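Only one protein chain is missing; all other protein chains are in place.
Letters A, B and C mark the chains in the order given here, with residues in each chain numbered from 1 onward.
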Amino acid sequence: MLDYAWLMLLFPALGTLIISLFGTRLGKRAVSILAPAMVFLSFVVAVAAFVSLLGLPVDERSREVTLWRWMVVGNFSVDAALLLDQLSITMALAVTCVGFLIHVYSAGYMHDDERVPRYFAFLNLFILAMLTLVLANNYLLLFVGWEGVGLVSYLLIGFWFEKPAAADAGKKAFIVNRVGDFGLLLAIMFIWTGIGSLRFADVFALAPQVWPAGSAVVGAVTLLMLLASTGKSAQIPLYVWLPDAMEGPTPVSALIHAATMVTAGVYMIARSAVLFDLAPASGNWVAWVGVLTAFFAGTIALTQTDLKRILAYSTVSQLGFMFIAVGVGAYAAGIFHLVTHAFFKALLFLSAGSVMHALNGELDIRKMGNLRVKLPTTYWTFLVGAAALAGIPLFSGFFSKDAILFAAFEKQLPVWIIGVITAFITALYSFRMVFVTFWGQERDRRLFNHAHESPRVVTIPLIILAVGAVLTGYIGLPAISAIDGWLAPAFHPAGAAAETHSVALELILLVVSGLIALAGVFAAYQAYMVDPDLPKRVRASLGRVGRLVENKYYIDEIYDMFVVNPLRDLGGWLGGVFDRRGIDGAVNGLAGVTGWLGAQARRLQTGMVGLYALAMLFGAVALLAWLATR
Amino acid sequence: MVPLSWYLILAAALFCIGVFGALARRNAVGILMGIELMLNAVNINLVAFWRHIGPDQMTGQLFAIFVITVAAAEAAVGLALIIAIYRQRNTVNVEEIDMMKG
Amino acid sequence: MTLPTLNFLAILPLLILVAATLLVLLADLVVRNKRVLTFLGLLAVAASLAAVLLVRPAAPTFQGMTLADELGLFASVAILVATGLALLLALERTSDFTRRPGAYVALLLLATAGMIVMAKASDFITIFLGLEILSLSLYILVGFAQRDARSNEAALKYFLLGAFASGFFLYGMALIYAATGSTNLAEISKGIASHSASLPFAPLLPIGVGLLLVGYGFKLALVPFHMWTPDVYQGAPTSVTAFMSVATKTAAFASLIRVLAAVWSGDRPWLLALAGLAVVTMTLGNLAALRQTSLKRMLAYSSIAHAGYVLTGLAAGNDRGFEGALYYLIAYTFMNLGAFATIQAVQRRDQNDVTTEQITGLSTQRPGLALLMTVFMFALTGMPPLVGFFGKLYVFSGAVQGGMTWLAIVGVINSAIAAYYYLRVTVLMYMGGATAAAGDIPRTGWAVWTTLVITAVATLALGLWQQPWMESIREAVTLLALR
Partner (left out) sequence: MFLFVVFALIALAAAVGVITSRKPVYSALFLLLNFATLAALYIMVEAQFLAAVQIIVYAGAVIVLFLFVVMLIGGGELDDIGGRNKKFLARLTWPRGIALVLGLGLLVAVGYGLLSGQLMTATNDAAAFGQGSVQAIAAVLYTDYALPFELASILLLVGMIGAVALAQPPKKD
């Protein structure tokens, strides 16, 4: 079966092709069936591959399937080949499973949109690119997938391009991600130059010999990878694009900006475990970037009032947890959290989409309340998701987050402390959403009366995801540790001895985590149900700090002040022709300056032959002066 | 005998005069004349080197002959172009021929 | 005295092209349906291509005037493919811009002949003659769009600056001849290798190479020798622009690679000079492209930037960089020809350019054209797995290998900037209400479709299957035997 794993890629590819060529002719209905069907077939293949991989002895659970010889340059060659091992199959399962459910949900959610065929073509293309990313057996193919998911993400954020906010968000995402991609491309070049191969197996086998542990090159490579990951996985300092990305359709937020694409950075770091083991300093960077992002984004999530934006910041925060895990070397824990998060965050987004659908697109939680009466199914599924996110014992997030914190406790105590605080915040904002949205009194009666439960095509995926959000946690029960044992060989092909943990300690920490989560829920109940004025009082007593958090730490403003404004002033001062309309955030400011430079470059082009020839003569003299005097 | 370097310096000077002429003129015909000066200066070089390196190798001299051929063909095409543009715009001043810029 | 036996088989591709030219000129007098002439041209290109691929003499021919090596073969194929596609592109539209289709086809074939000569030449005299043949043909072709007043202007600018650059080029050749005593590249290489220090006129060598670079820089549109490019690309008939933007680059780069390999000393200053040129070329090209409203001008600046990327490969000074440069040329041939072909398909019959306004909302009127244009734009951006990405990957990693990481970084930043204006085209096509009336875009004929499909398929396929022809590239570079 493993040899047929390429079918996983074939189905979404076919789907994309058919829908983009004949989509409008097939009609909405056919497309809405075809696209999910293709992803379902991929899922079936993934399951089959998983089962056959399980049937193999542990040391044979890594299979490469070469599709064709891609390129050969001398003794350097790259194949278009898939790597099927524990890690890639786990990822593929999560991607296809969540992806399929979101496709089904989309069929209901996007029903009224004019451009359903285009939407599904993009969505299938996304699955193709994401599977390419996780199944690649070399860095080059991984990069193909990496760029592919970025592109589709950009197209889907701007899917409703009539909204200027959506178009701007798309642009922002694109430019920020280019910065990250730039890091990955350079890392790939360094690997190619240093090791002479891009195949994972070769790289990981040779790297310890070529690059001594802690050497500068491997440090540079891993830091460049970290840069790439901060872009794709929305970590400090490149996280700014993700909250804006919520301008896209909600299922897209669920699929791309919560469950799959944004985890690509975590996946890549986990995949490059051998390299990160060689560069402990880079690992520390990863962990610290992760924990700071987690805390930072968690506090912002606490103050937001837009349901999707809360979830977006929560995603950034949870990705931070995954970074902590891969940073401290607990790769299996990171991937475990990645999988559980994929389920519960997709669930939360889709439930939020259901709420939004019911309230005619309203997302401000201050206008909601008591919705559990009107939307019972959505309420229960959202509750399960929130419980998982908050880390309530026996829900999936509890186990995975605990695994991460346990690893942090062993390696980096300060990281653990901030992590625990963040876990508390997580529980707080999770149940803030629940209480404010679904409990209490309705705040906007007109909206409330209008609300209605979503159709079954929407609720059924929610229920399945909810089941998943509970169950995925149990593959990683500390006592069983199935996922750890399953994944570990993928990170250390050499077969490093599994570390033995103190079970007692782990249990103690488990209890601590559970208590903290429950404390968070209790605090949320106190603050938002029992004593609704409490948040205001807290907010007042916090004074400036509160305002700081409320305004997202003024990060956008700081970017404006220190990056955009100086650049803009410089631009205005230099030419007085600066295009003000283009300025919207740091990225656009940068784009504006570049554009201004472009305008200057154009002014050189006067249309006169004499000046053209003069430029040539100048070049000639400069060239000769340089060459003759060397 | 005349030292080789004298020829070369004469050639360099003529070349630079040609370059300046091509840059300083506004009239397309004038520019073309400057370019012709440049090509001829190169020919002096080729011939002088031919004479110095050893006349039994004919390379320099033949190169010069080909350069003359090219220069003639170039002049023919160039002047035809100039006539064509004159017919269209009634001017051959290159500073007025600047519809495209930016 | 006996005449040497001349191996005419070695220049068979050339002979075919010239014979076809004469045939076209004769047929022009008798044939009424001028499309026949284009078909004749296509036939000649096909025959010439067959000759290039099938007749492969081993040794240097014509007393070392040309080489029949892998590099020459490679470049010839790329050039002939470009010619064929350009002819196909103009098949149905020639009468839109000229009433001398015969001369048009003839000059296109002669320019091709010149390019092949240049790419294969191994002697300064032949290089120069090849360059002049292609230049003169192009000067005239650029001025062929009679309905566009800018066409003539473009031709005159191109001519004056081209002739000016020729002067420098020639002077450089003369000085290298002086420094080494020969015009033959093999002899020059031998001369430098055997007694580089004791050459009487050694100081003339770097100056000669510098002047030569001015000439190449002009043809390749390297900054600051690039200023003609936007004006000429905009004014020339679109099919001519498509042709010259790719084929000239292939010919000139092949020749430059040969010359560099011959005078190679591996000296850092030379490489740094190339690297410096590459940096200013890609940066200025990309910056100036950002705010263009004419698509042809935008692509002209983009082609300047791409020349900078290719030059990065040469500046790397190692095999990987050279291979990357050759790969890039092939990649560029298809993606850029495709982009210009789309412009040709979109432009109105009485126009010679397309503005950004005209393509706004193209996807609703011509979804097929919009999709293909998107492919070409993504390829030019460097989006994997299309060809453009691998070109960049190879040249930049060549630079990394050559110890010029900074150059690779500049290159990568530049491709990030470039993405902005390429994607703007896509955004305009897909995400904007249609502004141009549907009737403005003429029906796209089969010939243009064929061109578009061939280039698009190649843009994708050559990225996905690289093995066979990467080996050919490698052989070409190995034979150069860089010291």
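As a convention for this text, a contact is a pair of C-beta atoms (placed from the backbone, for glycine too) under 8 Å apart; a residue touches a chain by one contact, two chains touch by 3 or more.
Note that the structure is a prediction, hence the values are computed from the model and not measured.
Note that the undisplayed chain, when the full complex is considered, contacts A, B, C. Here the missing chain is touched by one residue of C:Pro13, C:Gly41, C:Gly72 or C:Gly143, and it is C:Gly143. Checked against the full complex, the candidates C:Leu110, C:Leu220, C:Ala242 or C:Ala408 give a single residue touching the omitted chain, namely C:Leu110.
By the touch criterion stated above, the residues of chain B touching the omitted chain are 1-10, 12-21, 23-27, 29-30, 32-34, 36-37, 40, 43-44, 47-48, 50-52, 54-56, 58, 61-62, 64-66, 68-77, 79-84, 86-88, 92. One chain of the complex is left out; on chain C, the residues touching it are 1, 3-4, 6, 11, 18, 21, 25, 62-63, 65-66, 99-100, 103, 106-107, 110, 113-114, 117, 123, 125-126, 129-130, 132-133, 136-137, 139-140, 143-144, 146, 171, 175, 200-204, 206-207. Contact between chain A and the unshown chain involves residues 610-611, 614, 617-618, 620-621, 624-625, 628.
FYI, only the chains that are shown with their structure count from here on.
Any chain that touches chain A and also touches chain B is listed here: C.
When C-beta pairs in contact are tallied for every pair of chains, the largest tally goes to A-C. Chain centres here are Cα means. That of chain A falls 63 Å from that of chain B.
Distance between chain A and chain C, defined via averaged C-alpha coordinates, is recorded as 41 Å. Averaged C-alpha coordinates give centres for chain B and chain C that are 26 Å from one another.
Within chain A, the positions touching two or more other chains are listed as 602, 605, 607, 609, 613. In chain C, the residues touching two or more other chains are 156-157, 160, 164, 168, 230-231, 292. Chain C meets chain A in the complex at residues 156-157, 160-161, 164-165, 168, 203, 206-207, 209-211, 213-214, 217-218, 223-225, 227-228, 230-231, 267, 269-270, 272-273, 276-277, 284, 287-292, 319-320, 323, 371, 378, 383-385, 389-390, 393-394, 396-397, 400-401, 405, 408-409, 412-413, 416-417, 419-420, 423, 427, 430-431, 464-467, 470-471, 474.
Across the complex, chain B is touched by residues 602-603, 605-610, 613-614, 617 of chain A. Those residues of chain B that touch chain C in the shared complex are 8, 15, 18-19, 22, 28, 31-32, 35, 38-39, 41-42, 45-46, 49, 53-54, 57, 59-60, 62-63, 66-67, 70, 73-74, 77-78, 81-82, 84-85, 88-89, 94, 97-102.
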